[in-house]
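Some notes on the structure that comes next.
One protein chain omitted, others in place.
Here is subunit A:
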Amino acid sequence: MSFGDAVARLAARGGLVVQPRMGFADPARMRAGLAATRAARAATAGTITLDSYTRVNDHESVRLALHRGDALNGFPIVGHGPSVTGAMIDGIAAPDFPIQVRHGSADPRHIIAALLGAGLDATEGGPVSYCLPYSRTPLAQAVHNWARTCEALADARTAEREPHLETFGGCMMGQLCPPALLIALSVLEGLFFWQHGLRSISFSYAQQTNPAQDEESVAALHRLIGELLPQARSHVVIYTYMGVFPRTEAGALRLLAESARLAVRGGAARLIVKTTAEAFRIPTVAENVTALEYAATIARQELRATRPPQDTGVYDQARSIVDATLELSTDIGAALVGAFARGYLDVPYCLHPDNAGETRGYLDAAGNLRWKRIGSLPIRASADVVSARPMTSVELINSLSYVERTYDRIP
């Protein structure tokens, strides 16, 4: 059984598969969270989100926190070890309830060993998406770590077991990264996974700031997957908006609903939801279940788009970025490192030392995410760039809070 096949089957039968973010240090609480996810009135996938000490391989801090009973912001899968984790999911993981481990690590080798040892085989991330925004690890080192990670997952393949890996590249920085670059990174990470042995791959895209632009972007992602990796068993996964979230319940639900409609209209199989508590704190299990059921309800009322979306050049830009990167080396990892060194890949507002930092995104009046500066991105022919003053702190806050303000406003 594969996470990917399970999602495909659930999606074919029950519409969109919905999945929470959820992680607790205590195995009993983690198990209860998974059980509640499974019992939700929706086609669901379970999530084990790891804590941020485990993510940075600070297992000593995990040990101290567990010893003292300090709160952790996720499930420490390495600290607990395979037997505790295996017991935690025993009887919960099932063919109709696939479970994914979510972590955010630039060096997940210990995490992969721990999840495989516990009988799990689906996770997410990538050499770029879990390095640049979230760590100080040099990109070349993250590429190395992720190559070994992919190989460890691929080595676990058996007749009954098909390991699954999801690209996180479509979510870079959560906001203010124009869609073409998100799509390019998602596809490039998928190609990297394939080159290192994965055969079941999902491609992420995070909801941004304008529904029409998002629909165009998801179509562009599907087209690129079809052109570059048609042989993979793949699906697209949409993330509900990852930036500053609406504070009102009505606003949060409208945004969640918009992401569910995007997923269905765009032909995605899976949606990672957010909750009405998102603006304030880590959501409870009950809040997550409510969000899962609400998203599933909205999804059932939506149909896949039959007309092609607008074309403002997202596909062309993404294809240019992917092509320029792939020309650098047949080794995708080396191509990624080279592309960042040359600025062919350059993530706006990313502080990582290996990111050139010459690009900037901004929101136009309609909430379209556009380029303010493209640096050395190979999209000069197709990008409509508005050169302007550097962004001020007020403009930055206004851009970061655009979605919050838009969705919190009385409709």
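Just so we're on the same page, contacts are C-beta pairs under 8 Å (C-beta built on N, C-alpha and C of every residue); 3 or more make two chains touch, one makes a residue touch a chain; residues count from 1.
The rule is simple: contacts and distances are computed from a predicted model.
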Taking the list "Methylaspartate mutase sigma subunit", "Bacillithiol biosynthesis deacetylase BshB2", "Spermidine/putrescine ABC transporter permease" or "Dihydroorotate dehydrogenase", the UniProt entry for the undisplayed chain gives the protein name "Methylaspartate mutase sigma subunit"
Touching the hidden chain in the complete assembly: which of A:Arg31, A:Arg102 or A:Arg360 does that? A:Arg360
Of A:Ala12, A:Ala39, A:Ala71 or A:Ala94, the residue touching the omitted chain is A:Ala71
Checked against the full complex, the residue among A:Gly91, A:Pro308 or A:Pro390 that touches the missing chain is A:Pro390
Hidden-chain contact residue, picked from the options A:Asp5, A:Asp26 or A:Asp58: A:Asp58
Spell out the interface residues on subunit A facing the chain that's missing from view. 52-53, 55-56, 58, 61, 65, 70-71, 73, 104, 133-136, 138, 173-175, 280-282, 349-353, 357, 360, 373, 390-393, 396-397, 400
